[in-house]
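A single protein chain has been removed from this complex, and every other one stays in its place.
We call the chains A and B, going by the order they appear; numbering starts again at 1 in every chain.
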Amino acid sequence: MSKAVEIIDLQVSFPTPVGYSAVVRGINLTIYPGERVGIVGESGSGKTMLGLSMLGIQPSSAKVSGQVIIGDIDMVNAPDATARKLRGNYISMIFQEPLTSLNPVRTVASQLSESLRRHNQISKKDAQIRVLEVLTAVGVPAPKERMNSYPHQLSGGLRQRVMIALALINRPALVVADEPTTALDATIQAQILDLLRSGMGDAALMLITHDLAVAADVCNRIVVMYAGNIVEQGPVAEILSNPRHPYTRGLLAAIPKFDQARPALNPIPGAPPTISEVVPGCRFASRCSYADSQCTLSEPVFADNIACFHPVVGVAK
Amino acid sequence: MKKPIVWPITRREIGGKGHSSPIMLKVSAFILGTLFIIALFQPFFYRVDPAALDLSLRLQSPSLSGAWLGTDALGQDVYSRVIAGFRWSLGIGTIGTLIGGLIGISLGVSAAWNRKRLRTFLSRVIDIGISFPYLIIAVTIVTVVGRGFWSLALTLGLVSWPTIARVVYAETLTLREREYVTAARLFGIGSLRSIFSHILPALRPTIQVVAAFTFAELLIAESGLSFLGLGAPLGTPTWGNMLNESRTYMASAPWMMFGPVIAIIVTIFAANLLGEGLNARERSRSGRVS
Partner (left out) sequence: MILNTVNLSVTFKVPAGLLRAVDSVNFHVNAGETVAIVGESGSGKTTLALSLMRSNPPTSGEIFFEDQDITHLSEKALKDFRKKVQMVFQDPYSSLDPRMTVGQVIGEPLRAHFGGSARERNTRAAELLVSVGLSADLLNRRASQFSGGQRQRIAIARALALDPKVLVADEPVSALDVSTQAQIVNLLQNIQEERNISYILVSHDLRLVYHLATRVVVMYLGKVIEEGACDDVVANPQHPYTAALLSAVPALDEASRRDRIVLNGAPPSPIDRPTGCSFHPRCPIARPKCSNQTPELKILPNGRKVACFYPGELQPHITFTSQK
């Protein structure tokens, strides 16, 4: 099966007073066409930097190494001109706050058709047709009228739909969505989640979120990140019912559930390491109730979908 | 709408101290420090008594063995007079800034803090103050009080407060909306206490910057007013007066101008540099890394 994107040993580092420190510490990940992968992590996990560097739009002070292969082009090492051809075309992004990511002085239609015509040889008339098509596909009501609105004239949910339309219009191989529903009201979020789940067409989706439930709602695979590493990944059902990494278990235990017995929440004690903190061994060990001396000596390698010396067996409560 | 969650990577997380005081602050602090020391210990720096007249020595050009900066039309030593002018000029600048600052901060904060009518009224007052021509103030005060150190200081204070007030007003309007100010009110903290605990400390960096620039401006204003005869009494060794006196001799004895001009330029440069340095430091302190 061909791959939508292959990430090989991706590292993203920032300058600190003690030298360059990695926010993303060597990620290996493959996403297949049509897959919906949820990247779940808290602050400091590196998930946002992962998303930004896949498109090559990370802050200029960041140093990126490794490969992000889309089609047969490596986004990390490709020259600027090539990367620009791929952005918005083969790989596109949806941001958290559409009001600041959409151009406020251009209509919805003009922004959509601009993206279309930048990457395709297509007449204005055909562009209009495609714009209407994609606006309908993402569920914008009365698209013919709406397409000539400006972003600020639309509600939050509609703006996010326009963002999604913009991401999908060139039929990308991969759409990266960074916290796309965090700023939306609950009922609107539900609509957008439904859209992300069933409206991606042939594109693969990489959904970056801090909310495990959002990832579970939309995705079929979940990748858990902690302090710059992938610590566990697997099919959604597996991860929810049988999480093996202590951090994943901790995350699950910390979410309040609709449980009539109202069991106490089990928070993970402590806090993640800061970006420049040098931690010997496993970066989660200091907060892990299963850790032993082996865990502080060397870092566990990611193998068999988990990076842990003592994966937990047994069903999560 | 739910608030978007932002996960900032702050300097705190990246670790280490902020970088040390930029060069600007160090240099300007050094220069201004030196100037104020000179002002305090004036007599030590005189070459000769600045008031000593010796008509036989008048209009001598600068020489290393004699007058370093030459002598003026009355035979007074230019260099020593420049030194003598320190206390006056720096003093006027400082006190004028203080007066302007006090009035400006009080009015600016009051205008921003209150609601509706009082705010509209006070902000109009500030607007009028800004557009009021400073010469009229100067002339009025001189007519009423006469010339002298304090009347000049008062004039400068009254001239500088509107700009300070406007900056403070704008800044306070923003600060007022901060959640911790609302929180204080809901805890039962009174307005005045809130202003002193929250607003003024937050204003400090802005006030420092404005004060530095105001000081520089007042120095120029003092020179200007003295130049026009509205400042220090005739014969007092102030830089403005010296400029005034040097007017007639611009062609024949240009050195009479050099002394005060250099002094003014150095002081203004240092004051502006201080302002810029403070600004830069504040910006870097509150900065966040992507």
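Note that in this section contacts are C-beta pairs under 8 Å (C-beta built on N, C-alpha and C of every residue); 3 or more make two chains touch, one makes a residue touch a chain.
This structure is a prediction, so every number in the text was calculated from the model and none was measured.
Peer 1: Could you run through the displayed chains and say which ones the absent chain touches?
Peer 2: Contacts of the omitted chain with visible chains: A, B.
Peer 1: Out of A:99, A:132 or A:213, which touches the unshown chain?
Peer 2: Spelled out, the listed residue whose C-beta touches the missing chain is A:213.
Peer 1: Just one of A:158, A:206, A:225 or A:275 touches the chain that is missing; which is it?
Peer 2: Touches the omitted chain: A:158.
Peer 1: Hey, which of A:131, A:268 or A:282 is the one touching the hidden chain?
Peer 2: In the full complex, the listed residue that touches the missing chain is A:268.
Peer 1: Decide which residue listed in B:73, B:202, B:220 or B:266 touches the omitted chain of the complex.
Peer 2: That would be B:202, which touches the missing chain.
Peer 1: Touching the missing chain, which residues of subunit B?
Peer 2: 1-3, 5, 12, 178-180, 182-190, 193, 197-198, 201-202
Peer 1: Please identify, in ascending order, the residues of subunit A that touch the omitted chain?
Peer 2: Touch with the absent chain occurs at residues 42-43, 141, 155-158, 185-191, 193-194, 210-214, 216-217, 240, 250-251, 253-262, 264-269, 271.
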